[in-house]
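This is the structure I want to talk about, given as structure tokens.
One protein chain omitted, others in place.
Then we have subunit A:
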Amino acid sequence: METLANLGDGFAIAITWQNLLLALLGCFLGTIMGALPGLGPSNGVAILIPLAFTLGLGATPSLILLTSVYYGAMYGGRISSILLGIPGDEPAMMTVLDGHPMAKKGMAGEALSLSGVASFVGAFFATWGLILLAPQLVKIALLFGPAEYFALFALAFMTLGGVSSTNQAKSAFAAALGLGLATIGVDTQTGVPRFTFGEVHLYDGLDFLVAIVGLFALSEVFIFLETRHGGAEADGKKMVIGKLYPPMSMLKACTPTMLRTSFLGFIAGVLPGAGASLGSFISYSMEKRLVDKKGTFGTGDPRGVAAPEAGNNAAAGGALVPMLALGVPGSGTTAVLLAVLLALNITPGPLLFTQNPDVVWGLIAALFIANFMLLAMNIPMVGLFTRVLMIPSRILMPIVAMVSFVGIYGISGSTFDLLVMIGFGVMGWLLRKFDVPLVPIILGTLLGNAMENNLRRAVTIDNGNWWTLVDSPLALTLWAIAIIGFVLPLIVGARVKAGMHARRDDEGAISD
């Protein structure tokens, strides 16, 4: 009851004209920033900090503005993933896998509105989780030591098989390539630079935003350049948008998926060492293992759109738990929000909930408001977004190229990053020719460092004893899930494969 009273007070703080306007502005800007390749939630929030300070906003209004941007960007990232096959930010990467095929099948409208609903569901449950469980959830974060984190990352990679490609070997190759790229930079466990060739820009490793924009957006541009003479044909083809609202049957089919992945994503968000990207990744691959009996994931299955979107939005809410209750940022964006809190003379940490209840509850109320606003804003705007598909490639592709360059330069202010981006673009172009999936590369780059560091931390702490990796019940459980996730598909593989062949025949018949 006390919680509800606190929440009521929070709404009293949050519902003023100024705060509502700020939330609306934040949601709108966040959605745009999330949709633009290169500008992710953390940069979006960072860009708006000076605005909050210039307007002389107090602690609660500033947080309302910035968290609306945060939630908005989590919504917005899916738009370019679905329409263009180019993830707007890293948590939206998994949405490419089924979202873009759906758009290609003429179901762009359904994909967008369904993912909007899934985002809402994920964020809605995560906000409730934050309200009811934040102090207790901190204990979950404390169960995870380096060994458990390593097991969690291993689980993520072991369930990777088949994500985004029918050829497991190519998926594994792509993941290995990503893990290899992750080793570039100063090794924190020894302080020694690896594969940096004396180039100071590489000391901090490759920026995965640069990698994403290069691999997905630029390679798309290169493919277009290569085929531009034949492209007229594609332009002439009539684009089918599909319905602007998801049919009830589709929503119904996706509901269990959304609920499961909201929970998974939320837990991944609560762990400071995991974050939203791992949340959407695990949500997708676990859901695929669980419900994808016919092998339709990766070919435009609505559940494959709902899973990562509910997962990453739930993770975004979950990531606020360690930030508020421990003062430990679980993701890049929460690190920025943490800095804002400090700049406003509020110290997050175990005592925040008792010392600054107005800030905490005002923020939580703002999250609810922002979430409803985003749903209300995103569903009617589906029609507007889908117009992007009407733009002929010869106009769209130069815009994509321009936005990529400006976005990356605008964030890093470094021409070196532009060269790296072009390098990734060429690599992406080549890999697409060989039909190697690009998503596992990013996952390897994104998670490889944390995985390696946790492995080495665990082993160093236990003086070189490798058994430490299976030393706790939690670690054992995670390993068990990982092994089942890896082995089970091999056993039932024959059935799945048969299913896939049948499906291919169906598809062939339709496209003819």
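Following the convention adopted for this analysis, a residue touches a chain if its C-beta (ideal position, glycine included) is under 8 Å from a C-beta of that chain, and two chains touch if they have at least 3 such contacts; residues count from 1.
Throughout what follows, contacts and distances are computed from a predicted model.
The complex appears with one chain absent; UniProt names that chain "Tripartite tricarboxylate transporter substrate binding protein" among the candidates "Inner membrane protein YgaZ", "Carbon-monoxide dehydrogenase medium subunit", "Tripartite tricarboxylate transporter substrate binding protein" or "Hydrogenase expression/formation protein HypE".
When you scan A:T3, A:T16, A:T347 or A:T477 for touch with the missing chain, the hit is A:T347.
Checked against the hidden chain, the listed residues A:A12, A:L132, A:M402 or A:V470 yield one contact partner: A:M402. When the missing chain is restored to the complex, the residue among A:T3, A:T188 or A:T477 that touches it is A:T188.
Only one of the listed residues, A:I13, A:C27, A:I49 or A:L431, touches the absent chain: A:I49. Residue-level contact of subunit A with the missing chain is found at 42-43, 45-47, 49-50, 53-54, 141-146, 186-191, 198, 200-204, 272-273, 322, 326-329, 332, 335-336, 338-339, 342-343, 345, 347-352, 402, 405-406, 409-416, 418-419, 450, 453, 457, 460-461, 463.
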